[in-house]
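Following: one structure in structure tokens, then a few remarks.
Every protein chain except one is present and positioned as in the full complex.
Residue numbering begins at 1 within each chain, and the chains themselves are lettered A and B in the order written.
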Amino acid sequence: MSEWSQAIGAFGRQAAAAETISGNRGLMIEEPLLFERDQPGRCGVDLPAPPPVADRLGGLRRGGPTGLPGLSEPQVVRHFTRLSQKNYAIDTGLYPLGSCTMKHNPRLNEKLARLPGFADLHPLQPISTVQGALELIDTLAHWLKVLTGMPAVALSPAAGAHGELCGMMCIRAALDARGEKRTRVLVPESAHGTNPATAAACGFTVDAIPANARGRVDLAALKAKLGPDVAAIMLTNPNTCGLFEDEILSIAEAVHEAGAYFYCDGANFNAIVGRVRPADLGIDGMHINLHKTFSTPHGGGGPGAGPVVLAQSLAAFAPLPWLVHDQNGFRLVEQAQGAAAQTLGRLKGNHGQMGMFVRALAYMMSHGSDGLRQVSSDAVLNANYLLAELGDHLTPSFPGPCMHEVLFDDRFLEGTGVATLDFAKALIDEGYHPMTMYFPLVVHGALLMEPTETEPKEGLDRFIAVVKGLAQRAKAGDAAAFRAAPRFTPRRRLDETAAARKPVLRWRPGEAGREAAE
Amino acid sequence: MRYLPLTDADRAAMLAAIGADSVEALFRDVPRSARLDRPVDLPRAMGELEVERALARMAARNMVAGAAAGFLGAGVYRHHVPAAVDHLIQRGEFLTSYTPYQPEVSQGTLQALFEFQTQVALITGMEVANASMYDGATSCAEAVMMANRVTRRHKAILAGDVHPHYRETTTTHARFAGFEVVARDPDPAARDDLAPLVDGDTACVVVQNPGFFGHVRDFSALAEACHRAGALLVVIVTEAVSLGLVKPPGEMGADIVAAEGQSIGNPLTFGGPHVGLFATREKFVRQMPGRLAGQTVDVEGRRGWVLTLSTREQHIRREKATSNICTNSGLCALAFTIHMALLGDAGFTRLAEINHAHAVMLAERLAAVPGVALFNDTFFNEFALRLKRPAAPVVEALAGRGVLAGVPASRFWPDRKDMEDLLIVAATETNTEEDMAAFAQGLREVLR
Partner (left out) sequence: MSTVKYTKDHEWVRVEGDTVVVGITDYAQTQLGDVVYVELPEVGRRVQKGKEAAVVESVKAASEVFAPISGEVIAVNAELSGEPGRINSDPLGQGWFMKLRIADPKEMDDLMDETAYNGFVEGLH
């Protein structure tokens, strides 16, 4: 037994030092860039010769070749298949990224989004030919309104940050309509970076509000900061510490009394969907990340969709287009006229992320009102289970119960020489995607875990055992091993400093990779 | 419920471990008045079959573009997407992964993004490109805001044949971010000369090629005028396939290219999700919005990729970030990358040639219809027609005959009499001889 493990150890070291003939390591296959596979004369599509015509380009023909490489279809398929195998994904394992809600992405949703009746529709077809598409959007809007208790929803925002932008623009527009010049937006220290960035993009200045010892907004500090120049508060609830803002009704009351609006970052709606309606919390506007709560796939960074539910006081300012239903069926209001005269205008091309709408609605209908309530229940249960089982081994930043995610800080690593980053990288070698690290900023060396409701108990138990084991190892003084992690990945730790000092952002002919990075 | 693995026994065991009586107890921080004690008033759970049936019923109420003779463009184009593209983007490792913040377990996404950035730079003739924006319209707004940062000026001049959605999106940002937009009148004849308008306050001039009405133009002289005045030239491209045949913006002196990449690899999907392309000069890279994948090495000296220059972005720079964008159009960018890999230089050029040839053939055919006049001297795969009567009802009538005849300009300018008779028509490789014949014949009959 010990000989065997020694042999593995020796082999492991050898392998780490490199050397197969191919550079491959079994299933970990090296894959060059597309551009390094270029072979003139190869092509991955068969297109007929164009019919001969006299061109109408006015002499503006491209002068030379584009430089795009030529590959056949099998090469392209193999290339991207190999690349895919270098990724971790929900489909391969637990993805406990806090605040990201990496839940299972049902394949039914993919199938339905690809129905030609949705995927093969041009956005500018005559309205009479797209009534079913508009019905779908209207149905989605209905679900979102009922689930949040809000009277209106703006559907065009393309992602969460875009939704924030929409919501904060609505607030600016409402203030303009009131003839008030309020310039300050209050944002808790624990907020996502998009919140202050969004407020700034809307012409507001950002004023940070501190957290109290319980990880929530300090109500007294908030009240002290409220004034006639405050336009809004942007609050994430449940917040990024995984806690419900238990004084939220008092917060809403204070904000409204000061004449300001209450914008909620709905990134964490998964914790309360079906159980709590934001309207009942005094919220005036909130975006919903369909790619979080409603399971549309993250796709390696997008696309998402960020519909914004709005209170009556903000509804008139919603961006174009508006979807309305009258005796002739559905139609789109695409101009700032009539009822839409006060709209803030357009935020993107066309009518919103239709492909995401189909997926999200399929997800909602699959769960139903009862199932969605079970979603938030199980998401919160799973997170509290992690807290209960790991609480004695890591250092929870705040006592429970938590909501759908649980926050630890790095006190349990004190004196070990192991940093949060090292701990997370060691988790990779154990076959897990790391939790969110160093966010939120309100605790030191944050580790934020969100298991989601789609993880089975036995999967959580395995994860818990691994995290406990790593914590023990760290405390036993194996810092060097942690700093060397990960070892079993296609690439080990990458030199981000070199990448930022001399950015290489594209391939160029004649540049061998390694030299380019030097 | 099929997506929820916890059993009642699991739940009971977990609650016991937590030391809570019920799940309800875990929600104790929620004010009692805001806790719902029963499901909201929406339908109950459904099986796959029922959901599929309900949504398929809605899908069936639409006229599928591919089932018609379709000639719609105006910023969204119906192209053939090779089967391999959709197969590959549905691999779970791409589809169900997050933003590649942990590079050791995201090399696949990162390398694909690096390839995407390179492809975008190559076809636009620019030095660098980012990892995508939401769509072309938001790319345009971001380009203008970037020009403001680079020049420290606050005025953008938008040509009259910039896509109206792009113009409106930019104008929305201008109102809230506090910059000036000089939006020129719609310019179907492409006669407007913007060079005389460029002054010392101008941050950028925004033009589109091919223009919204299809014209193909050389903006080299305008680029020089901009640069003399210390302003930037932003070039919009809404039909990425045009870059296979038309002189790219980079060769005209563009400083920023903001484009829609939907045409490559992505279906129409009723307008979204699509993928914004964003390219610029290397010297402006730190003012760029959005994510960037960059090349580096790992501790063993092997080439690899990471997200880089992140200090521009919201998660680090917060209110001083270049943009608030976080999630972008990753998977649509991947579809673009795969389709472009299949095309290569030869395929991309040929695809563009076919598009152009089809448009030339269609334009000749339609111009021969009585009551129809072609507006354009130049075009790529899209052009404007002046009909002898309002275009919207003509389009409606042709839809009844199975022809999606194009986009009436009145869809964008409902109150402008001079736009009423204008029809914007696109042809792609997907249009057959029969489609074109049906269109010409239908138009002849409707206009009779």
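Please note the rule applied: a residue touches a chain if its C-beta (ideal position, glycine included) is under 8 Å from a C-beta of that chain, and two chains touch if they have at least 3 such contacts.
The structure displayed is predicted, hence computed values, not measured ones.
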| item | value |
| --- | --- |
| Identified contact with the non-displayed chain, of B:Arg281, B:Arg317 or B:Arg401 | B:Arg317 |
| On chain A, residues whose C-beta touches the chain left out of the figure | 438, 496-497, 500-501 |
| Contact set of chain B toward the excluded chain (per top definition) | 286, 310-311, 316-317, 320 |
